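Note that this complex is displayed minus one protein chain, with the remaining chains in position.
Chain IDs A, B, C and D follow the sequence of writing; residue 1 opens each chain.
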């Protein structure tokens, strides 16, 4: 079968990481990976190369403005945006994991391979409206992640977290599948857009089974974005997984799920207007629950990773508010928020690596005084936390601003007030991070332990943190470029929501 | 015929749910898979029925049973935890789901219409057609499925390989 | 170069922060150098602000910069800075206090000097930006950005309860401004942008109750900063826990932004609502005045006492604003400056005492005057200014505010003016009582006492810091015109525009022959040092 | 043909009801059983339920080959889930010596 250049163009961004994913396990076959430095280098190099090449290719594609497709894969601007988003996250993750796995004392090529598979799955997931491919994409990015969460074999918690993630994830996937089957079965087409159109034409838009299908489909997405009450896997899985993987999950899974949700619900299922209305109301309810529960629970955490997990839950709440507003500008704001969120959370998790917190030593007490020992990291931490809390002029504020603005302009003032109150609560626990970093001296015990331990060397993680901090700052000062030039165009050209 | 296979399927599943012994439960599950295969036959899809038996019963269930044996975990579950709220809420939910599903299926105009028009349609699922579709329209899916298997394999290896 | 000279305000606003980032990048060991560089930078900014802002005289804005900045989700945001009659002196106060405070607390801190200087400069940027911004979004950015350096200043270098105080300060302020943000967005949606004038116009088209809600959202955000009773409780904690420099700037400038926010945004944008809520505002102001004073009276910690005195003094500012008369508003403008100078100086002095004695409890002192006569003299002068003794700055502001309130077009003005007068008395009570207990009386010979640890009087540096303050105290008290002449026209125009009720006098019908007040001598500048005696024959 | 009849006589409704009940039983297994392997089998049951519904729709659309292809994919997914899921169960068992999910609850709060 011969592929046209256009088809190649659509396929290549996925193909390159796939190749990397296949190559890396070959390198690690039967070798003592921990001692053979060059093998490690080669594996990480390959992974980075794959991600980088794909990124380079995608940005090139973005600049040409072409929106090619390959069968059910539609590499439109929104998909390109997703690709760039995921690849950046992956690149940061790879860099961080080099340091992190060193600290943990082991390196596995499989990890990188799984990560790359996951990346491919994510890109696929967000680039199609065909349900079969969508489902495959979902599984392709989920299954490696299940494995990645449980990958720290020395820790019982790792396996436990992986198991929990897997089981809940499998249930959610089954629901997702059932929902899709119902819609596609009744609509007679596996392309959701076409099915929705058919259903509308046949007057079946309000068929109860279609609605059930839509609800179950939505459940699948909400699980991935860890919206309440589908969120409970999140803190456990994050705590179980290596820091970089937790960061990757918090960012990429959520981001891709939101983009796919955007593509499917307001996008493909748009003909089913009833579904859209229900979506708005149910998302409103769940967003409130997510904001309240995520923030409140984050408040009482002692473990930084769990705090960040609940914080990521609460951020899902903010992002869901974009669906409550439901306007193109809100979605554009959501994409913008995702970009900043990527930087903030990858940075925050990267900090844990950069500070050399290994194993279970990720409580707030373990952070004490580190900000002064590592000033650059400390400044970056301040940027991330304040941005997460939505303090201007950092990027996080502008994300919230755009969403709240649309909420207010669509008459959801109450929701906006709730949102700001939630971010008030969130400010407290983000400040706690900074309190530990800057305002508290390490306990004598911790000082003694620290002097026993070798000095922390995490150059790559540190670099990623700085890059992320740069992005957050840029989000505060170059928001026009990011919002109009990037997210808005992704939406305009990809989804045609803004005309 | 339909009723028979449906009953095999559902009763097998129920038995699995209620069976304390894990191995027996696994065997009940096998019965369910056979029932499903029967339903597929009734649906005029012998290919699917064959795959159902080969893959699910032959591969997946054997794998599960294998693991059960390996882990010696055929011990019975101990008494329910002291807080039974989980059980009652779950039961209520599942019951509602069961009753609701029947009602919804019956209430669905789409299903009704499809049932009327579909009963008359001929059966045309052949392996040949499936193969053609797989490599023509669904090349992407096919390749992704392959990747998925590879990824799962690597994942399983990464999780269990002993000398790491 | 031409860009630089054509954007003086940008340099003033962002210069400190840029320097701050540079200092942050300097290695830890160079803290002393950073401190020196910070001081130099702050002095340079002060000099520049004097040169650029005082050089231009005239009506309207002295300097202004406005350019379209960015448009986000359809709402244009302007990069708009300007200095005019309403903010000129507040800007200068800020640029003045920052280097002064740096110098005044030169040796107060022992560690992380460079970081502190950097944060201080960033704070200066926040304050100057908030004072100059003429676009509400822009303003909001600075408004919130100010929190961050202040948070760290309190949290890192503060007292024992610093974490609690810093968090409280941060969250308290944030809670007000977040709700305000919603109101801001609501109004910006109606107005299609953040230009305060357009937003004000849009606001007038809204139903009255909506206007009221919006005004309340604005007012709460500003009132927390002021801080107006009952939103003041963050202040004592923040002040007491903050390092001296933080307290000085907090009292000197940050609180002013609340009052400034009212006069610049809240009142002009929602005139009807503002007039509608004048009475509650005035009631709260009077409560703040009396309440702050009464509570200050029973404090045992000098710094806390001064903090509560801030509540009382800022209550006067709010009362003046709520009077909606030229005299009252001008008094409020002056009182903001007064409070910045006097209370800032008080915090500096308390800091100097604390640096020596390592305690701030009133009971730990007694007889300090014997040991530190120079210090006592300065403290006494500042105390006089704080209690509003005539010929010091405190008197003029309070006198205007009280008279303005008494004249206020609202029926309640007279009563509230009379009630507020008691604040003047109570101010003397708590300040002088504290002064007596700390400085006078037999020397406290107790080994653990603060007095016992006092060994040296003020050194040359500290005297150099206090002298300009003393000069200003008398300058503002004797020739307040320097500081308020420029705001008179804008204030009068504003009150005219919002249709503030005309002042109420006791005269039922205007007198036909209102005797003109004694005309000022013709010669331009006149202090009492340069008499132009003339005889008025009557 | 009335609704109940359609179910009993093997109309589309019948298959869908079977699929949904199967789905419900699968869910019930996950919710009610504590043994990880049982819960895992419940998940397989839920996937299977989807298969039944998928192929039933295909039949009443006149033998949709696309559905058949999708069915293949779902089987592949089920196999993958089995592989990874069982690997995780084994990993947990190594640490905790149990397959009771309630006893693997150290991550909480």
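The working rule: contacts are C-beta pairs under 8 Å (C-beta built on N, C-alpha and C of every residue); 3 or more make two chains touch, one makes a residue touch a chain.
Simple rule for what comes next: contacts and distances are computed from a predicted model.
Chemist: For the chain not present in this complex, what protein name does its UniProt entry give, out of "Molybdate transport system ATP-binding protein", "Na+/H+ antiporter subunit E", "Ni/Fe hydrogenase subunit alpha" or "NADH-quinone oxidoreductase subunit L"?
Modeler: Options "Molybdate transport system ATP-binding protein", "Na+/H+ antiporter subunit E", "Ni/Fe hydrogenase subunit alpha" or "NADH-quinone oxidoreductase subunit L" considered; the missing chain's recorded name is "NADH-quinone oxidoreductase subunit L".
Chemist: Considering the entire complex, write down the shown chains that touch the omitted one.
Modeler: Counted over the whole complex, the chain not pictured touches A, B, C, D.
Chemist: Which of these, A:69, A:232 or A:480, touches the one chain of the complex that we don't see?
Modeler: A:232
Chemist: Touch as defined at the start, partner being the missing chain; which of C:11, C:396 or C:494 qualifies?
Modeler: Within the whole complex, the residue contacting the unshown chain is C:396.
Chemist: With the missing chain put back, one of C:367, C:468 or C:501 would touch it. Which one?
Modeler: With C:367, C:468 or C:501 as choices, the missing chain is touched by C:367.
Chemist: Taking the full complex into account, find the residue in A:14, A:112, A:149 or A:219 that is in contact with the omitted chain.
Modeler: The one listed residue touching the chain not shown is A:219.
Chemist: Touching the absent chain in the whole complex: find that residue among C:88, C:266 or C:428.
Modeler: If we include the chain that is not displayed, C:428 is the one touching it.
Chemist: For chain A, which residues touch the unseen chain?
Modeler: Contact residues on chain A toward the absent chain are 163-164, 167-168, 171-172, 175, 208, 211-212, 214-216, 218-219, 222-223, 228-230, 232-233, 235-236, 275, 278, 281-282, 285-286, 292-293, 296-301, 425, 428.
Chemist: In terms of residues, what is the contact footprint of the unshown chain on chain D?
Modeler: 27, 30-32, 34, 39, 101-102, 104-109
Chemist: May I ask you to list the residues on chain C that touch the chain which is not drawn?
Modeler: Missing-chain contacts on chain C: residues 168, 172, 230, 232-234, 236, 291, 294-295, 297-299, 325-327, 330-331, 367, 369-370, 384, 389-391, 395-396, 399-400, 402-404, 406-407, 414, 417-418, 421-422, 424-425, 428-429, 432-433, 436, 439-443, 478-481, 484, 488, 492, 503-509, 511, 514-515, 517-518, 520-521, 526-528, 531-538.
Simple rule for what comes next: only the chains that are shown with their structure count from here on.
Chemist: Which of the two pairs, B-D or A-D, is linked by more C-beta contacts?
Modeler: Looking at B-D and A-D side by side, B-D shows more C-beta contacts.
Chemist: How big is the gap, in whole Å, between where the Cα atoms of chain B centre and where those of chain D centre?
Modeler: Roughly 5 Å separates the two chain centres.
Chemist: How far is the middle of chain B from the middle of chain C, if each middle is the mean of its Cα atoms, in Å?
Modeler: Chain centroid spacing, chain B to chain C, equals 72 Å.
Chemist: For chain A, write out the residues touching at least two other chains, lowest number first.
Modeler: 132, 136, 139, 143, 146-147, 150, 153, 162, 186, 209
Chemist: Where does chain B touch two or more other chains at once, residue-wise?
Modeler: Touching at least two other chains: 105, 111, 114, 137-138, 141, 145, 148, 151-152, 155-156, 159.
Chemist: For the complex, give me every residue of chain A touching chain D.
Modeler: 131-132, 135-136, 139, 143, 146-147, 150, 153, 156-164, 166-167, 170-171, 173-175, 177-178, 181-182, 184-186, 188, 190, 209, 235-236, 239-240, 300-303, 306
Chemist: Which part of chain B faces chain A closely enough to touch in the complex?
Modeler: So the residues of chain B in touch with chain A come to 104-105, 107-111, 113-114, 137-141, 144-145, 147-148, 150-152, 154-159, 164.
Chemist: For chain D, which residues count as touching chain A in their complex?
Modeler: 16, 19, 23, 26-27, 30, 36, 39-40, 43, 46-47, 49-50, 53-54, 56-58, 61, 64, 66-67, 69-70, 73-74, 77, 80-81, 84-85, 87-89, 91-92, 94-96, 101, 104-109
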